[in-house]
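Before I ask anything, here is the structure I am working with.
The complex appears here without one of its protein chains, the remainder shown in place.
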Amino acid sequence: MNVPASWYLILAAVLFGIGAFGLLTRRSALIMFMCIELMLNAVNLTFVTFARTLSDIGGQATVFFVMVVAAAEVTVGLGIVVAVFRRRSSTSVDELSELKG
Amino acid sequence: MTTVPVVSSSITIPSIHYLAILPVIILLGASVVLVFATALVRTKVTQFVASSVTVAASVAVLVVTYFQWRCLDSSGPSTTIAHAIVLDGFSVVATGVVAVSLLMATLVAHDWALRERIVGAEYQILALAASAGAVLMTQANDLVVIFLGLEILSLGLYVLVAFDRHRHTSAEAALKYFLLGGFASAIFIYGAALVYGATGSTNLSTMSYFLASNVLTHPGLLYAGFALLIVGFSFKIAAVPFHLWSPDVYEGAPTPVTGFMASIVKVGAFAAFVRVLISALGTQIDTWRPILWVLVVLTTVVGASVALLQRNAKRMLAYSSINHAGFILLGIWAGTTRGVASTLFYIVTYAPTVVATFAVVTLVGGLGDENHSIGGYRGLARRQPWLGASMCVLLLSQLGAPLTSGFYAKYSVLASTIDVGGSPLALIALLSAAIAACFYLRWSSALYSDEPVEATRIVVPLSTGIVIGVGVAMTLVFGIWPGPLVTLCQHATLLFTP
Partner (left out) sequence: MIATSYAVPSIIVFVGAAIIIIVGALGVITFKNPVHCALSLIMTLFGVAIAFIAQQADFLAAVQIIVYAGAIVVLFLFVIMFLGVDRTDHVHVEPLVAQRPLAALGVVITLGGLVALMAQSHWVTGVMSASTDGKPLESGTANVHQLGTSVFTTYLFAFEATAALLVIAVVGAVLLARRERTLQADEVEV
């Protein structure tokens, strides 16, 4: 018998937490961005686990769409990172944080 | 040679009600037409052509919503394409609001693009596609479709926020918006995953049927799921304490984009929020109400108080829009038909007002889009009575002054709250409106100050002028004579959820 769903769900929750922690504490935009990917992977693992427990293929189909969204997000996100980098290097400002939360 | 086994069973494609998805098809179609025109036509696609296509598409969507409404009257609300999307009064009215916002924002952006000498049709392409995302959100009847709509809308806006290449703040704001938006999306879809585990489906109708016919003795998973969904939505509508991105992004984005964003995100996100909470999780109202209670109190009070401290027009409007988000949440908190109707009325009146307000801010911002201190508005109404008076009316409407649409919008959400015994909550919201009144009045009186200020006369281009005029007219007409619109919203809500 396969291990219970709860093991995988807790694993996914921990992965989500690590991603969220990284996003909140790292400064580099690229690494924060990777942390978002970690969180989305945790979500996918959750969906697949529920799909197995409920014997419902719908959960797996949803993972498909989350992957598409992740790919589209990466494209746009890396575009923004490149745009910011280009502007900063062109004005040679190293520490720039014009917007304060 | 081994033969590959052929799976012979065929699949049945679900039936498609094309009238329901026509608005999305039109918006996306126009977007793709512009993409191809940009890529294939040898001469540059001019702003005039791109804006005309966008305006035509939004007018076409408005026409379609009229036919959808007629169809609803005769055959009632329905779902289509395997219950993934829904055609009901609520979605039709919200789609109409998206179209009006797109139409007005495009006209403002047209003049702005000419002023800033921006080439190409990219603004219009992205605005059209983002609007399609917002329409998807208003129609979605499945958490996956809501998620996709949310992402289409957000990705379009991230790029639009980074649109202004002359200022650092534009790309910086986009980066911040993107990282927090991605965080919010991940939280939202995690919530969707947990709700899926709790109910066995991502479809809102199935979910609501399951929850109505089963009593969960151990609802922990469901609670965890919709708490995360609420947090995800709160990021998108900038409810306190998930609002931190909003002032920076409002300030950093090009002003016409800010106006577009302020209206269209509110429409899409609130429509989906209403559908998830009221129609899918309506049975759980006693559980999510306390969460919304806290959100409403924080959002209205913090939004109004922090706005008082701002000296920048765009940041002030950002906090003002946070305050408005709190009021719109009030209608959802009430959870009744009347509450939903008042939420819809609030959105319908707020969207054109805020686009027109940002149209004035775009003009005052001047070339380079830099001049956004409140001081720049001193004596505007003395120099240019029409422009100043329009701004004054728009601000008073956001304040909620009588004879403007904002008054009836605030009145109806407060009344629906008191209806269900939320008097303390209504009182707190009213208090925040009083605080907010201080800065709206300060701004309005600055318009009429008679100190002599060195200022150049602002040229009002034709299409921006039309937008401001229409915005003011709608504000006044719906303020003085709200009856028909109220009836429409109530009728739309009665047709809510099949």
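Per-chain residue numbering starts at 1, and chain names A and B are given in the order in which the chains are listed.
Methods note: a residue touches a chain if its C-beta (ideal position, glycine included) is under 8 Å from a C-beta of that chain, and two chains touch if they have at least 3 such contacts.
What you are looking at is a predicted structure, and each value in this text was computed from that prediction instead of being measured.
J.: Who does the absent chain touch among those shown?
T.: Among the chains that are shown, those touched by the missing chain are A, B.
J.: Touching the absent chain in the whole complex: find that residue among B:Leu222, B:Ile332, B:Val460 or B:Met474.
T.: With B:Leu222, B:Ile332, B:Val460 or B:Met474 as choices, the missing chain is touched by B:Leu222.
J.: Just checking the interface: what residues of chain A touch the absent partner chain?
T.: These residues touch the chain not displayed: 1-11, 13-35, 37-38, 41, 44-45, 48-58, 60-65, 67-76, 78-85, 88-89, 94, 97, 100-101.
J.: Tell me where the left-out chain touches chain B, residue by residue.
T.: So the residues of chain B touching the unseen chain are 5, 7, 11-14, 21, 24, 28, 31-32, 35, 44, 46-48, 81-82, 84-85, 114, 116-120, 122, 125-126, 129-130, 132-133, 136, 142, 144-145, 148-149, 151-152, 155-156, 158-159, 162-163, 165, 172, 175-176, 179-180, 194, 196-201, 210, 214, 216, 218-224, 228, 244.
What we mean here is this: only the chains that are shown with their structure count from here on.
J.: Let me have the rounded angstrom distance from the C-alpha centre of chain A over to the C-alpha centre of chain B, please.
T.: Measuring from centre to centre gives 25 Å for this pair.
J.: Quick one: which bits of chain B touch chain A in the complex? Just the residue numbers, please.
T.: Result: residues 144, 147-148, 151, 155, 158-159, 162, 165, 168-169, 171-176, 178-179, 182-183, 185-187, 189-190, 192-194, 196-197, 200-202, 244, 248, 251-252 of chain B touch chain A.
J.: Would you mind writing out the residues of chain A in touch with chain B in their complex?
T.: So the residues of chain A touching chain B come out as 9, 16, 19-20, 23, 29, 32-33, 36, 39-40, 42-43, 46-47, 49-50, 53-54, 56, 58-59, 62, 65-66, 69, 72-73, 76-77, 79-81, 83-84, 87-88, 91, 93, 96-101.
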